Structures are given as structure tokens and as C-alpha cells.
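Excluded from the complex is one protein chain; the other protein chains are retained at their positions.
For clarity, chains are labelled A, B, C, D and E in written order, and residue numbers in each chain start from 1.
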Amino acid sequence: MATVRLLSDAQAEAIPTVKAVFDDIRATRGSDFINNFWRGLANDPATLERTWQSLKAVMTGETVLSPVVQEMIYIAVSTANGCSYCIHSHTAAAKAKGMSEAEHAELLAIIGLAAQTNHLVSAMQVPVDPAFLVQS
Amino acid sequence: MATVRLLSDAQAEAIPTVKAVFDDIRATRGSDFINNFWRGLANDPATLERTWQSLKAVMTGETVLSPVVQEMIYIAVSTANGCSYCIHSHTAAAKAKGMSEAEHAELLAIIGLAAQTNHLVSAMQVPVDPAFLVQS
Amino acid sequence: MATVRLLSDAQAEAIPTVKAVFDDIRATRGSDFINNFWRGLANDPATLERTWQSLKAVMTGETVLSPVVQEMIYIAVSTANGCSYCIHSHTAAAKAKGMSEAEHAELLAIIGLAAQTNHLVSAMQVPVDPAFLVQS
Amino acid sequence: MATVRLLSDAQAEAIPTVKAVFDDIRATRGSDFINNFWRGLANDPATLERTWQSLKAVMTGETVLSPVVQEMIYIAVSTANGCSYCIHSHTAAAKAKGMSEAEHAELLAIIGLAAQTNHLVSAMQVPVDPAFLVQS
Amino acid sequence: MATVRLLSDAQAEAIPTVKAVFDDIRATRGSDFINNFWRGLANDPATLERTWQSLKAVMTGETVLSPVVQEMIYIAVSTANGCSYCIHSHTAAAKAKGMSEAEHAELLAIIGLAAQTNHLVSAMQVPVDPAFLVQS
Partner (left out) sequence: MATVRLLSDAQAEAIPTVKAVFDDIRATRGSDFINNFWRGLANDPATLERTWQSLKAVMTGETVLSPVVQEMIYIAVSTANGCSYCIHSHTAAAKAKGMSEAEHAELLAIIGLAAQTNHLVSAMQVPVDPAFLVQS
């Protein structure tokens, strides 16, 4: 179903950069599971490595926001961008990191509300209030 | 610049439903300021009232998520939907509710990262891993 | 395949708010069928009730636009937002309410044309003609 | 502000294909006004001609939908695609063709509602009900 | 799964305009294969013909850009618009026309990067540098 091959573990092992990234994903997450996104990206080791390093830098280690809040923001963007895979994977991640049913419900309510007011604002072409402008 | 009139306070006063909503916005927010979004929506009192009641129900009172987290999610959706007004107004709201510069920076980093992986996933048409599917 | 459970009739019966909304959907539509959207929303009775009340207020009762035109607008937005479920459900609804094949064909032609000119305008960054601006 | 030149009447006169299209736009609309979209497209006479012929075929002559309904669908798509110029120009066109304030208000309410349910459906990844599928 | 019927060859044969377009698609592409997009569009012969003529004019014959580059641009737009069918069909077309694995990989890297900076720019609401504005 994909437009690229999804590399198996054996195929990944044979490419040093891919092997190193897969090893780091497993070590960082404390799990042997490598999801399909990384197996697709592995067709291009440079992009795989760059993308994983970015994700690792932003989403792990010493972050300002909690892991659950990070994942909720990720779900919000993925929903507005209509990325089915991303919604599935980050909802699973958010739950694994402790998102409660009540938090999930409130997240969905905010996403729906924001989409509604985004579209109302656009249809009315509301000009930005001067009070909202930042001073340089 | 808008496709509808933006009602002045005098015009709003003359329409009972609009007056009631504007009064409630002011009371709820503890501020006399009514931003242009509501002044545009006021052309249709029923939609104004319904939209305000939804926003009030979701974003105020006893919420599960903190007001800052709520606003960050709102910014994430508004950014992905490309709503300039909404990004301005909810960034201002998030700052007013205490979003730090570090939180803002991390929010932006996550939004950028999510957009990148959303598009990579879409371009590769990655199939959802069975592990991410929910049991009914 | 969903990120939330889809409530069965038995599960819905056990939650008073959900039961009341499902009963009202059935009475309003004159049909026993409750589609999956509502069964997913039912995980959060407050959002279920608010969403149904909004939809009922906008799409039923005394409306200015005909039910078929309302559904065609709904299809247009859902298509531009890339919501597969929504396109399926509202196309089915439009047909059930009497949308002819000729109307469906013209709707699709307008959606395609609008998307084309939307993107051409954006790529050229065409400035708004003063004649199109509204006087406040 | 555009990424292309906007051709003046004098510049348009000098290019036979552009002159012919501009003449036809004026004749079809019964107005001397040529809005900026066409002046930008005129940099590429072939795309100008093809786009105008498509728009003329879909939006004028013997249509199944009324001109106001056509424009409302155009506004719906343009809003979801976030095209500011298009929202301005087609809202002006809809008003010129007779869209009432009540119709405009209902259009906006439907656009907002559709965006909300589109995003809720996406965030929940609701599977399509079999009842909505078309038989070939 | 579609919202319209997909016309079989027999059904297409029976409609002169559809038959003519299908014949031209086959002749232009040097292949007997007619993909589902055209079979769906065939429900509306006028839109089928107009769409095919536009695609033929833009994508075939004497083009300025190479067929592979054209298809890569098509994939880029389709990805950002989240059109799964289009991503599949134009990736297949690009490969058939000679897109290498290295070109595909670089295309994906650019799409991901562009999406990231698009969203960062939007979230920051960066004003356009005067140096980027075109002189009329």
C-alpha cells in the first residue's frame, strides 16, 4: 500500500546508518518495536537519520512540556493535516505515556472547536485586532 | 477587509442576544475588550450565541487541561489550518495565561516536526501498524 | 480502526445523556440508524450533546437553504478538508434528501474548479481588488 | 505583493489571446471590470484561456444549480482552502448575484459546523458505515 | 467505496463523449489501461472531457519541464493536499517516466522540509521581507 518499500529488520541490518538509527530508536524507547514510518524512511538513510535526530531532540530528554502534552499537540497538528497514520500512532503514544480518557476527550473537543472558529474567521476574513500584535 | 460588518458596541447593544453574549464574554473574561471575531459573528446572533456557549463550555470552568495547554493545542490546530487571525489571537491568549517563551519555543518545534512527519508519512503512504489499532 | 471505541446500543443505553441524544437523533431523522460518528463521540457525552445540538440547530428545522444545498455545502467543505468519512456520509445524506445526479456532477465540477483557482491565486499571491472589500 | 506582474489593460491589449479572453470576460459578465486574478493569469495566455473557458463552462450558461448556490459552494471550498482572495471575490460575487444576509449567515454556520465535525471524525478515525458505501 | 459509479469499458463505450476521451487517453498514453479516476469522472462527460483536455495540455506534448519533474511537482501538491489516490497514481507515473530512487528520496526530503518551514512560518506569522516583493 505504500509508495516505498518498508524495510525488514534483515534489510535494515545491512545498511550501517539504518542499523545505527534503529538501534538508537530501540534504546531510546526501551522497546524492540520499530513502526512502519521508520521502515519507510529507511529507504533514504540520510533523511531517516535527520528525522530521527530531530524527533529525538524535540520529543525526548529534558523537555519543557510533559510527554503527554507533547503528544496531544502532535495529534492536533496531525488531525488538521489529515494524516491518518500519524493520528493513529500519536494517539497510541499519548495513551502509552499516560493520556487519560478525559484528557483525550478534552483534546478532541478543543480540536473540533478550533477548526470551527478557524473556518468562521476565514469565511469572515476578520482583521487582526491591534491588541494581538507583538512589539518587536 | 472583512466580508461582514464588525459590529460596534452601539450596534451590539441594540440586539438583545448580542448584548447578552457580549456581556457574558466580558464577565467571563474579566475584561471590557471584545475582539473582532465576536463582532463579526454578531451579524448572526444565533451562531454567535452557539459558538460562544461552545467555547465557554470547552475552554473555561473546570477543565482537565490547564488553560495554557488548551491554548497551545488551539494554536497547533490554527497553524495547520493556516488561520492567521486565530494564530495571533490564541498566541496572545496563551501568553496572557502564562505561556513561557520556552513553552512557546517547544510548541513551535513540535508543530514544525509534526508537519514534517505528517507530510513524509503521506508521501510514502505508510500503512498503519496493527499495534496502533484500538480494540472496540 | 478508530482511536476511540464506537459505543453499541447497549453501551449507549447505559449513559443517560448518550441515550437522550441517540433518542433525539432517531426521532429527528425518523430512522433507527445511528452512524459511527455519533457512536465515537458518545465516549464524551458533553461533546456528543453539544455537537448534536449544533448540527440540529443548523441543519434541521426552519432553514433558509434547502436540505440538498446544505448537504452540498457540507460536501464541499469536507472535500477540501480531505475527510473521507464525511464525504461518504454527507454524499449519502444529500442523495437521500434528493440531490440529483446532475446536481452532484455540477457540485463536483465547482469543487474542482474552485480548488484550481484557489491554488493559482495562492501561487501568484494575487492582492485583493479594492472593489471586493466590504464597507463597515 | 504578487509573485507575478498584474497586466494592465494596455499590456493585455498587446497579446491577442489575452485580449480575446478579457473581451469575453467583459461580454459574459456585462461589466468592464477585470479583477486581479485574470490580470495575473494573463502572464500565461494558455492557462488564462483554459481557466476562463473552464470557469465559463461550469459557472455560466445553463447550470443546474442557481448562481447564488454555485457561489456559496465556491466560498465553502475557498474557506477550507484558506484562500483569502477567493473568499473576498466570491463573497462579493455571491452578494452581487443576490445572496441574502440570512443565506450568508447560514452558509457560514454550515462551514463552521462541517469543519468541526470533519476534525472530530479525523481525530477519532471513524470507519465509514457500510450503509454509506455506493454500489457500482 | 466511491461516491460515484466507476464506469466499465462497456458502459464507457455507450456514451460517445466518454468513448472519445477514453480512446484519446489510450492513444496518448500508448496503453490500454484506464485508471479509476477517469472511470469515476465519466459519470459527467463534460467534466471528464474538460479535465482530460486540461491535463493533456499541461502534462503532455511540448512541455518546458521534463515529465519526471512535472510528476514530482504533482506528487508534492497531492501530498500537501492529502490525496492518497493521487499520491499513489502520480508516484507510479513518475517511476514509469524514469524517476530514480535517489530523486524520489530527495523529493520526499524537500516535501518534509517545506512542510516544516511552512508551519514554522505560519506559527510565527513572519512578515514578508520587502526584498521578496515583485515590482509590477
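Operating definition for what follows: a residue touches a chain if its C-beta (ideal position, glycine included) is under 8 Å from a C-beta of that chain, and two chains touch if they have at least 3 such contacts.
Predicted, not measured: the structure shown is a model, and the values here were computed from it.
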item	value
Chains in view touching the one left out	A, B, C, D, E
Candidate in contact with the missing chain, chosen from D:Q11, D:T47 or D:T63	D:T47
Residue of C:A14, C:A96 or C:A123 in touch with the missing chain, whole complex considered	C:A123
Footprint left on subunit E by the chain that the document does not show	1-4, 6, 33, 35-37, 40-41, 47, 51, 54-55, 58-59, 63-65, 69-70, 72-74, 76-81, 83-86, 88-89, 91-92, 100, 102-103, 105-107, 109-111, 113-129, 131-133
Positions on subunit A where the hidden chain makes contact	1-6, 46, 50, 54, 57, 128, 133-134, 136
Residues of subunit D (touch criterion as defined above) contacting the omitted chain	3-4, 43-44, 46-47, 51, 77, 81-83
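Quick note on the criterion: only the chains that are shown with their structure count from here on.
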item	value
Chain copies touching (subunit A, subunit C) - same or different residues, decided at half shared	different
Duplicate of the A-B contact set - from B-D, D-E or C-D, the pair where over half of the pairs recur	C-D
Chain pair showing more contacts of the two, A-D and A-E	A-D
Rounded Å distance, subunit B centre to subunit C centre (Cα mean)	20
Rounded Å distance between subunit B and subunit E, as computed from the means of their C-alpha atoms	34
For subunit C paired with subunit E, centre-to-centre distance based on mean C-alpha positions, whole Å	27
Sequence positions of subunit B contacting 2 or more other chains	1-4, 6, 46-47, 51, 54, 77, 79-84, 88, 107, 111, 113-120, 122-125, 128, 133
